[in-house]
Every structure is written in structure tokens, then in C-alpha cells.
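Dumping the structure here so I can ask a few things about it.
Here the complex is missing one protein chain, while the rest keep their positions.
So, subunit A:
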Amino acid sequence: MTPTLTKTLRGTLRSVPGALSLVVLAIITAAALLAPVLGLPDPAEMEFALYQPPSAEHWLGTDNFGRDIFARVVWGARVALMVAIGAALLSILIGSVLGAVAGYFGGWVDGLLSRVFDIFLLIPTFFLILLIVALFGASLPLTIIAIALTTWPRSARLMRSQVLTLKSRVYVQAALAAGAPHWLVILRHVIPNGIAPIITDGTILMGMAILTEAGLSFLGLGDQNLVSWGGMIFEGQRHLRLAPWMSIAPGVALLLLVASLNLLGDSITFAMNPQLRTRGGAPKKRPTVAPPANEPAATTDTPILEVEDLRLVYSVGARRIAAVDGVSFTLRRGEALGIVGESGCGKSSLGSALLQTMPNNAALTGGTIRYDGRAIVLDGKGVVEKGRARIDALRWTRIATIFQSAMNALNPVTTVRRQMTDALRLHRPGITRAEATARIGEVFGLIGIPRSRMNAYPHQLSGGMRQRAMIALSLILEPELVIADEPTTALDMLIQDQILGEIADLRARLNLSLILVSHDMGAVAESCDVVAVMYAGRIVEIAPTRQIFDNPAHPYTRTLIGALPSLTGPLEELESLPATDSAAVAAAQGCRFAHACPAATDLCRAKVPPAVPLGDGHISECHYATSFAAEPREVRA
């Protein structure tokens, strides 16, 4: 068994509905298999005990012919399972072969087959099956074939999309290069690897097949020679008043079987993608705290933002991941701070913590955030004053953010103008339409978007324009502090430069304070006064920009700067960044960079380095900070 299969199976068994449905399925299957040897009364045998209610002799009573209903229900399970398995197998067989062919060969074959799949989606299949059975005569094999013939496009579509991704895999290409014929490659490599989601869908297909057969039997189009649950209800209907038990038992059996199949499919799907069950959701209630008793009044010298020993932990299953692990910094009014680090170092989590927009599986476990001298987070708890969270009073009017991917950060179904008007109206309720339009025009002018684009939807703007619209949205309420989380990552180099330049320019003109989160040393170099380098959840070095580039005092910072391509200098080999797993690194003893540090000693591996002050606000968490600082980085260009 492959690891994924084991994991899926375990996940399925662990969920209550999953385990329960497996038990029900096992019982029904056993009953169907053992029906001939259970010593039940003959389901077709007519006794002279008509319409007997349930009793010790006839557990579920007898019907209008005196036949034992319990025996008939057990025998009916055989028909139900035959329909389920037969129709699903046949349907999957046809579907996966045609789907594989369509996806594998592409071109006109795919075009034609995909059209056919789509057409079948629009045909009311039950009526087609009904017509087939009505024209050709009711029999179980025909019903099974008719169900398969109308449902196969379901599997075909699934298989086609699987094959499209499988086609480029190495082993498929290798088999082709070795000269294997196409049909062999499809049969041996493509179908077996793409079948997993189709089998999951198979449980739903089986449920559908059973209900279809039952529906046909209920309309009188069932196989007259067999006992089927639908047929039993068909007969029971006429005797509903006299002998309701005739209809109740087969219906309950149908419900149990179909519900088990559907619940099983559902549990398997969730076991394969656990986040499907828990993602999204409303923001959860978080612990709050009253404001501290004697907060000193803010003066002109009070920094706009102070962060002390902030900690943020993600819970993923049973794992706890410390994404922000004791971060402290101070941002003065009008200053720009760059936070740099590779992906996964916790820099974006830090950004989300500042605005309290972290996902539900993240929690602040400690630390204090002060905005303009007033605590908004105290010991990891949100500060609430007079029934309102302090952060809520700051949102967008004082602190705004520029999010990473403007494609999804703006509402795709609303025009840019509408989104800005909504934000304006929310915080300035009395604003008139004309005033709002004037303000939007003003901000558009600041960031260089033509006013004519105001009524555009996000998708109608180019990548650069969309990011500018996001910036415009962040500035609409004249905030003091803007947190920009990788504002230019998704854009091409030229536009990146332009937008970074515009942000730097705006900051100077509007006297904004700025936090710029980026993985790119180059991006922060141009627009920030101070740079903080983050590694595995901690700021390992912080210094004025000039200082950190000239005198990097942490080996990780040196690696980051080394990874900066020089456009003017000679081509040189880039120092590549070692990958990190924050959780593992944070758990290790000693310096968290020691495992990847070229200069690591035994001391580094044994002892956590202290924060070494190097003057001018330059701090480095390295045992050898002073000696690194004393040795300026060689000038490369």
C-alpha cells in the first residue's frame, strides 16, 4: 500500500460517518452474499398469511401475497449491489478509457470527445434510461447497461483532467521514449495513476445507480423476475393504508445503503484533502484584555509602532509551528522599515499579526504591539476599550495594507470605484457621491492610474494597474501607516521597479510610515530607512539600510546580499539560499541558522546567540557579530 492510500484509509476510518458507513456497507454486503445460506424463507414463497404485521415469525411482516418481507429485503440487497457494482464498473471502464484517450491525444480527438462529454451533461439521464428500458423491455442487465451508458462521461471528465497532468510526468515520457505503443502506455501508466479520484467518485456513482434502478422499479419498469427494493415499494404503495410495513422496510434499506455510499465518498474526499473541511470560516473569537491602567500620553517622539517579543503560532493538525518567535522592533513616524527573508520565515505572518487578520489556525501566544503609544495587543491578547477592539478603530483610517496578489485581493465581481466608495462610506458615513468620486480621482492621480479606469473591474486591468488600484485602495482614507506585503512580487521587473519607486515617492509626499515585507533585498534597499532580516521566525539582524549593506553582521544577511544579482558587475555565481523548515529550526538547540551557516562553530550549535548591539540601532543575533561587523563586505561591483 502506498503511503497516501494508508493515510486516506486511516483518515476515513477515523471520521465517525466514514467508519459508520463502512460498517453498514459491510453488513449489507454480507447479507447479500449470504442470502442463500441464511435459512430465510423463500422470498417468492406465498403463504396464506397475507398482510401480517411484523412479528416474531415474520420480523418485518408479510406482503399482499403472504411473502416474508425480511427475506425479500435481504434478497433485494443482491439486486441493489449488482446494480451498484455493475453500473459503476462499466461506467468507469468506458469513461476512463475514453477520458484517457481524449486527454492523452489532445487535439481534435479531445475536442470531439469533450463536446460529447458536455452534451451528456445536458441530457436528463433518468429519462433516457427510462426510454431505453421502456422500448427494449425491463430487465436488470439492460438497466445496468443503460445506467452505465448515460453516466460514463462523469468518469471521462475526471480521467481526462487527470491525464492532462499525468502526460508530462517523467515515467510516461520515459515509456514513450523506450518505444512503447500508445495504447500500452495508456493502459499501463496513465489509467492506473489517474484512477484515484474516479474511484472516490465511484461511490457516488453507485449511489446514483441504486436510486435510478429503484426509481425505474417504482415506475413499474423493474425486472419482474427479481426482488428489488424499488419494486417492493412499488407494490407497497398500493397497500400503504393496509400494510405500511410493506413500503417502510425496503425504503429504509435503500436509504441506509445509498447514504453509506455517499458518506463514504465524502469521508474519503476529506481524508485526502483535510483542509477542505476546515478552511475559511468566520474569524474566531480571540482572547481580549482591558487597556493598561496608566498609559503615558503620546508625544511627538512616540514611535508610531512598537512591537515587543511578538509570538504567533500556527496549529496544523497536532503540530505547532512558531512562525513568529519573539520579534521586537520600533518604527518611528515617517520611517520605512523593510522586513526581508525567504518564504516561510514568518514575515507575512508578522504583517497579518500587526493588522489582526491572521487565519483561524494562527494564534498570538505572546508579545505587545503599541500604536502611537497605545497598546493594541497586550501579552498576545487584543486590547478592547469600551466594547470595541482598539485595532478596529485604526483599520484603514490609520493603518492600511497593500496585499500580495492584487488579482485576488480585490473583489472580482465589483468595480474598483465601488470598492473604494464602499471603504470611504464605511469610515466616513456622511460622504456624498461627488466627494467620494473626487477623492478616488485624487488618489488615482497620486498613483498614476488614468481616471477613465475608475469603473473597470479588477480583471480588466493589467497586472501593474491592478496593483496600483490596490495601492490606491490602501491610501483612500489617508492612513499614517501602510503595511505592504510583497506588493510587487507577481509583476515583471520593469513594473516592479516603477511601483517601488512610486511607493517611495508617495511615502515622502504623504509623510507615510511604511513597512515593506519582501523576499528581495534589492526591493527594500531602495525604499527603506531600516532593514530587518528575518530567519525562521526571528529578526536576526536589524540596522539602518546603509549599514546593513555595508557592514552586514550576520552570516545569513551576507548570504541574502550575496544572492542579490548585480546588474553592473561581472557575472558571478550566486550564493544559493539553504531551504529552511521553521519548525525544525526553532526546535533545534543553539543558533537557528547554525545548520546552514558556513561559519558555524560548536558554540553556535550549543548556545542561542545573544542580541549584540553594534551602535546606531544595529543589532545582530550572532555569537560572532562584532567580528563580522569589523570586516566590511568586499565591494563586488
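Criterion: a contact is a pair of C-beta atoms (placed from the backbone, for glycine too) under 8 Å apart; a residue touches a chain by one contact, two chains touch by 3 or more; residues count from 1.
Quick note on the criterion: contacts and distances are computed from a predicted model.
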item	value
Choices "Succinate dehydrogenase flavoprotein subunit", "Dihydroorotase", "Branched-chain amino acid transport system ATP-binding protein" or "ABC transporter permease" - which one is the UniProt name of the chain not shown	"ABC transporter permease"
Omitted-chain contact residue, chosen from A:128, A:289 or A:495	A:128
Contact residue for the chain not shown (choose from A:427, A:451 or A:607)	A:427
Sole contact to the chain not displayed, among A:107, A:179 or A:281	A:281
Touch with the omitted chain, as defined above, among A:224, A:408 or A:511	A:408
Candidates A:57, A:309, A:392 or A:478 - the one touching the absent chain	A:392
For subunit A, residues in touch with the removed chain	16-17, 115, 119, 121-128, 130-132, 134-137, 207, 211, 214-215, 218-221, 230, 233, 236-237, 240-241, 244, 247-248, 250-251, 254-255, 258-259, 261-263, 266, 276-283, 355, 357, 392, 395-396, 400-401, 403-405, 408-415, 422-423, 426-427, 457, 459, 473
